[in-house]
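Mind having a look at this structure? Questions to follow.
Excluded from the complex is one protein chain; the other protein chains are retained at their positions.
Just so it is clear, A, B and C label the chains in written order, and each chain counts residues from 1 on its own.
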Amino acid sequence: MHQLKKENTCKSINYGPWYSRRYVRHIIFGWDTMGGKLYDIVLLLCIISSIIAVAVDSIKNLSTKTHEILYWIEWAFTILFTIEYIVRIWCLEKKRSYILSFYGIVDLISFLPTYLSIFTGSTHFLFAFRFIRMFRVFRIFGLSNLRTEGSYLWKSILTSLPKIGVFMMTVLMIVTILGSIMYIIEGEINPTFSSIPKAIYWATITLTTVGYGDITPITALGQMISTFVMLLGYSIIAVPTGIISGEIAKAKSRSKKDNAVSQSHRFCTNCGNPIHSEDSFCGKCGKAV
Amino acid sequence: MHQLKKENTCKSINYGPWYSRRYVRHIIFGWDTMGGKLYDIVLLLCIISSIIAVAVDSIKNLSTKTHEILYWIEWAFTILFTIEYIVRIWCLEKKRSYILSFYGIVDLISFLPTYLSIFTGSTHFLFAFRFIRMFRVFRIFGLSNLRTEGSYLWKSILTSLPKIGVFMMTVLMIVTILGSIMYIIEGEINPTFSSIPKAIYWATITLTTVGYGDITPITALGQMISTFVMLLGYSIIAVPTGIISGEIAKAKSRSKKDNAVSQSHRFCTNCGNPIHSEDSFCGKCGKAV
Amino acid sequence: MHQLKKENTCKSINYGPWYSRRYVRHIIFGWDTMGGKLYDIVLLLCIISSIIAVAVDSIKNLSTKTHEILYWIEWAFTILFTIEYIVRIWCLEKKRSYILSFYGIVDLISFLPTYLSIFTGSTHFLFAFRFIRMFRVFRIFGLSNLRTEGSYLWKSILTSLPKIGVFMMTVLMIVTILGSIMYIIEGEINPTFSSIPKAIYWATITLTTVGYGDITPITALGQMISTFVMLLGYSIIAVPTGIISGEIAKAKSRSKKDNAVSQSHRFCTNCGNPIHSEDSFCGKCGKAV
Partner (left out) sequence: MHQLKKENTCKSINYGPWYSRRYVRHIIFGWDTMGGKLYDIVLLLCIISSIIAVAVDSIKNLSTKTHEILYWIEWAFTILFTIEYIVRIWCLEKKRSYILSFYGIVDLISFLPTYLSIFTGSTHFLFAFRFIRMFRVFRIFGLSNLRTEGSYLWKSILTSLPKIGVFMMTVLMIVTILGSIMYIIEGEINPTFSSIPKAIYWATITLTTVGYGDITPITALGQMISTFVMLLGYSIIAVPTGIISGEIAKAKSRSKKDNAVSQSHRFCTNCGNPIHSEDSFCGKCGKAV
């Protein structure tokens, strides 16, 4: 079966002329032909270039000339992405399901904001969603062989999400309590601890070991509590790691068990029940095998 | 047995009228009926709102008007929580065990400080304990299916606590030694290393990779030792992770062993071979079991 | 055998009068009697108090009065520790092996510096070694039941030390290379990157995610490389964790294998060879079992 599939992709099927829907669809959505790969690489470079253009454009102390060039580059990419979006819709048969799909909306968002910016103010921040398009293009890197492993890593991360959610809730609770305690201690004399939300912000900075240093305790008691908060943060960082490691181990043992089942390739000729490898009688109907 | 339980919760038991103790108790303490779920969600929103109100109230540069509104909101929630507390006591049969229980005390602390603030000064910091009430309310998120896994994660964390305690003691010892060495080196010329406690505080900031930057070495030797402390901290952060991962693995293998034992408790009366749980014939000698 | 030991510690052996060597030795070095536990707790408090006294004494803006009190407290503890050291030597039979042992030297260092400070300048930093004495006193917390698990954790950490050493060498190499690259880029225009050692110091701060912020890049290229260094540090922090986790898993599987061997409790009556559980003949001599 695997061979059949391989053959399928290797032999040059007659897709019709280059302007036929079928051929275009294969280039844009497929990644098993030379043309499809090239298309993906060009699209990837366009996405990255357009993101860099918008990012650089936001730097204020550039010359007016540079800003103008970047402005036109941005419009060029916008028009390119618009045309590509229209072609994508044109070549598909199930147009509606694409438009309403996740990637369909992402594709739309990748160029719409530039048009909207004519009427409204800056909606540039939406340009960052172009990055999401890149995920579709990852396939050209031969990352497809990561699929089985990657998917089970991905599954492990997904199944550990609720637990990590509970962990984050707990951390939020801890920082609220610690922040309000620090507000009582530092609030009076330390201008950086001006309110409880600021103190909670400080507690988060400290517990997560980020440590900006824009808000720091100055009292002896405050610094002692800080020390405790740091050590706490340094210790409980192990919890999400433990959760994910646990999930990965579980996913692994589960797939091993599935393998074990699939490996018992003997079946009872009488009732079709799988035969345990070391058995000489069917466990279900008692027939000798 | 599972089915029986399910049925039990699904069929509408006649709890009597809405003002009966039994019905109220089911709404407040239960979470298997529509009413119980709704009650939990409303309570959750009240807790979060009241915490936000107190936190925002601590911001100084708000208008007097806003402070006044927040003051009354705080009182509204306090009275609400008081009533809820009284109703909780009223509807329970074992009143005393609730009052003295962990959650009973947490519920009391959630409104008492506001009353005390009339007589004494600010006891606002206790408001943060309201957050603990939220844990009881987590059940509405269907986190109950996390129970078996969650409890074994929780158990792993609990059993690793003494080891993490020893780890934290060791870290405290390391930071004391490193802090006092740095005090000798930097103390003379660096005003930020003004005392040994400050130097210990610095060592904690550095070892836990928090890195505020309010206290930093300026001598070459001090910066070399800093580099060492950072690399040390970067390496030993693996220890708590290793502890928790180890505990999780242990908890898992223990539960697996328990499963394995409980799954093969039938043996063939003819040849003594263990019978696979779903089999009705011995796989070795073919005898019906 | 376990029972014998238990009995031994429970029944009140006649150690002779309180001033006898044997009795004193049991109190000071033992921790299985009431007196031994009490002694350990008092010693623990003395150690912590003396450390706090020295640490607080280093704060400059205290009154002269306070400094004087702390000076005398320090001397009181020093004399106390001296007496304890002499008594320890007196009550032991193998005096020499204690004096030259690790804890013997630690005990000596805990009071010697104060005497030396009369003749020489400050040798206060050695006070921190008092902390090491605390490890001996940990036994009172009933941490002895952690021994089997703790020791295997400890063994895992010890066996992973060479690997972590190689990891730290690699990190040192990376920060040297990154630091010298950043010196080329930032050195000219950024006064905080004044030399290669400073640039290496910055690279360590960034890679270990400490992030003081006393040395930060200001050029666009420098900030891009910084971003890369941060992401690198954020990723390779997983390596020491992986090493320790791997060692723990190995230590576990090794102890499991040891268990497996000890569990095959059937032995050949002919040659004494252990019999594999599912075998009916001795694998060594061929005798039916």
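Rule of thumb we're sticking to: a contact is a pair of C-beta atoms (placed from the backbone, for glycine too) under 8 Å apart; a residue touches a chain by one contact, two chains touch by 3 or more.
Please read all numbers here as calculations on a predicted model, not as lab measurements.
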In the full complex, which residues of subunit A touch the absent chain?
51, 54-56, 58-60, 122, 124-125, 127-129, 131-132, 134-135, 138, 143, 146, 149-150, 153, 156-157, 164, 167-168, 171-172, 175, 197-198, 200-201, 204-205, 207-214, 233, 237, 240-241, 243-245, 247-249, 252
Please identify, in ascending order, the residues of subunit C that touch the omitted chain?
162-163, 166, 169, 173, 176-177, 179-181, 183-184, 187, 194-197, 200, 206, 209-213, 216, 220, 223, 226-227, 230-231, 233-239, 241-243, 245-246, 249-250, 275-276, 278-286, 288
Subunit B residues touching the chain left out here are 209-213, 241, 245
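Note that in this section only the chains that are shown with their structure count from here on.
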Roughly how far is subunit A from subunit C, centre to centre by C-alpha average, rounded to an integer in Å?
41
Shared-contact residues (touching 2 or more other chains) in subunit A:
209-213, 241, 245
